[in-house]
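Reviewing the structure listed below.
Missing here is one protein chain; the remaining ones are kept as they sit in the complex.
The block that comes next holds chain A.
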Amino acid sequence: MSAIAAYARALAVVEGVAQPITTVAHVHVAARPLVLVPLALAGEANAPLAAMVGTDPASPRLLIVPQPRDRQLRFAFAASLADVVLSYLDEFPVALAGEEPVAADAPQLWVPNRGGLAFLRLFGRSTRFRRTTGEYPVAPGVPVLGRWLTWFAERSEYPGASALLAATEVLGAHWATGQSALEDANLAALLGWIDPPAGSSAREAAREAEDPTVWPPAGPSTDPSFDNEVLAPAIAAYAEAPERSTARLERALRGQTFPTWELTWRAIELMRTLTPGGSVAVRWAADCRQYAGFHRWMAEDGLPQARRDGAVAAARRLLRLEWAQQEYTVSRSFDDPRVMADFRVTGEAFRGTVTEVDAERRVENENGNLVKRPLVVVRTEDPVHLAVGTAVGSPSRPKQSGRVLETDAGLVTVEIAKGLREALPRVGDDVTYSSVLSSGGRGPNLPPVEDTPWTHGGPPEPYVPTDEDAGETWE
């Protein structure tokens, strides 16, 4: 919890409405996202019960598993979901530019909450190894769906990636409510704080959102009373007379998913009211690249992802995640003064007015040559906790950087060393310098897989799916 977010929560309590903790959107919101509201059967390991899915808020499609313990019906559900998701992916063609696969745009999935992310990850896990031939054949789309869902789920772990988003997480990163983070996990309550319905206070709206009879849980877990009083009898009736009882089940499950479907679209609409931050397009381009790469993998070979990463893959993944986290933190703060505000509170950045500029200053470098090293002096009220020599950069001149030369009684002297082609700030300018900087490049530098050192077990054996994986029971 950052200082700004904590303060904003306190303000939200008093103001009676959520407070924005950003000034721009830090995720990409697609023009045509696919929304998916999954429900799972209680007590089972990710047994699908229903999913409301689609790209048009006005015409959701409801897929149900009338008897969630029936393996055949589960796979029929997976096949229908595959039809919807894979035809959506077809809207985003991938071409080859030389050797490189490229996509002009990429698909974007939205689920209501973290539980929805976990559901997709496990659903991908339970379907990606299936085979279309042999002992338990499944529809051709099922293993393909599984591999794509696994890709989306893995991508969603990357800080700043927007291929798969959870509405509660996205909203929570942009607004602070007057309740706890734990309570923010309820999408209806969170939206109640951000955008309370007319004639109701945010607190009332959030309280009402906790009543499962008014707002059914956003899934994938269902309300136990719904399970016992509505779902159990409806499933029992289906067992007796499938034809006559399907409509009843559909009605019940539509009632449990539709409110969340609408809330998720409201979250998307809310995000569209924010201007995207400066680096959102760059990050979305990375999503598009990754999408194109996986698309080609699926077209060429398409082996399912391993059950667990090997040592090398895990090390690579961890490094990339850490790198992405750092880059995301930096670019968010450079895009958004309110995010930068956090570093100003902790003394890692400062904002102030330029009082003096020495543009012609020259110093001797290691080789004895005179080089240009201008000075910029900034007067600031911020509590600066930067040691002399700390590297700093400025959001208004992202290519220009330097180091702190002196801090004294609200005056900070910065020596500019790089990016001198960009104009220097002028006296009277409002400038911000931050010590939280990008590490640069396109990711951590690692040896190629075939040169994996012995410390990491040497070059790994490629993962080959087994018959056992394909025939895994799903009870």
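Heads up, the rule we're going with is that a residue touches a chain if its C-beta (ideal position, glycine included) is under 8 Å from a C-beta of that chain, and two chains touch if they have at least 3 such contacts; residues count from 1.
Keep in mind that, in the parts below, contacts and distances are computed from a predicted model.
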Missing subunit (named according to UniProt) among the choices "Inner membrane ABC transporter permease protein YdcV", "Secreted protein", "Na+/H+ antiporter subunit G" or "NADH-quinone oxidoreductase subunit N":
"Secreted protein"
Given A:Gly293, A:Pro337 or A:Pro460, the one touching the chain that is not displayed
A:Pro337
Which of A:Gln179, A:Ser331 or A:Thr452 touches the chain that is not shown?
A:Gln179
Among the options A:Ala3, A:Ala239, A:Ala281 or A:Val427, the absent chain makes contact with A:Ala3
Positions on chain A where the hidden chain makes contact:
1-11, 13-14, 23, 41-46, 122, 125-126, 178-183, 210, 212, 222-225, 227-228, 231-232, 307-308, 337-338, 340-341, 344-345, 351, 381-383, 472-475
